[in-house]
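A single protein chain has been omitted; all remaining protein chains appear in their positions.
For chain A:
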Amino acid sequence: MADENDEQNSGISRRQFLKNSGYIAGGLVGGGLLGGVFAQNFLGTTDAPDIDTDDEVDTTSPGELTQARMFFKRQEDFDVLSAAVERIFPDDDTGPGAISLAVPYFIDKQLAGEYGFNSREYMEGPFFEGAPTQGPQTGLLRRDAFLHGVRTIQNIAEDHFDESFFDLESETQDEILEAFEEGEVDMTGIASDEFFSKLRTATIEGAYSDPVYGGNLNMDGWRQIGYPGSQMSYTNVIEEEEFVEMDPVSLHDHHE
């Protein structure tokens, strides 16, 4: 159980800061300093902990400690991303959606590294628009394309619907994403359908890649399609007529 001193020794946490500063107690949630979504992330949208309790129980699981932003500096960008990927891969009867699978964190981590910088791709000029058969020819880095993309989504939501993208009804969110998919949105350095296709691919990657990358939380991306992950051997099932279901395993099981 953490007491006041422990809290201080480890530095003041954002949670503690919010509590102490009275922003929550005063019911003042939102605004420039704290960002409109702090309640969503820190307290959960429906289930805010009782902030009046003196006993601070740290319920953060070790896994959740890796859930913070490495790339997206602005909370708003991350929230637009989250809402968009949740439409691409929604929570539904088939299984958990992108947010439950931590896909936004996956994408954030990917953009922070090699993938975001297109490190292993040829990025020398001169740049020309090529034929469709010549592959991507943009000099725009993926990290910039994603930032530009989520901000364009948000601008459209605000311009046309007077609301943040993440506050819109899902049908309206879909309409906006469809406009991107159809290539109807003006963007700089990348066509909107290309951006949508990148976003879709990144979402699928986040849902179905090994949990080591921060998505596919609890392997629930795999569970909902019956994919058994990275089993060591299939010599027992390879000739089976019947479909064999098994609990998935991940790289964690391969690592001592």
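Observations on the model:
The rule is short, and it goes like this: a residue touches a chain if its C-beta (ideal position, glycine included) is under 8 Å from a C-beta of that chain, and two chains touch if they have at least 3 such contacts; residues count from 1.
In this text, contacts and distances are computed from a predicted model.
UniProt lists the omitted chain of the complex under the protein name "Gluconate 2-dehydrogenase alpha chain" (options: "(2Fe-2S)-binding protein", "Polar amino acid ABC transporter permease", "Gluconate 2-dehydrogenase alpha chain" or "Oxidoreductase").
Here the missing chain is touched by one residue of A:E121, A:E184 or A:D247, and it is A:E121. The chain not shown here touches chain A at positions 87-90, 92-95, 114-115, 118-124, 126, 128, 130-137, 174, 177, 200, 203-205, 208-210, 212-213, 221-222, 224-235, 237-241, 243-244, 251, 254-255.
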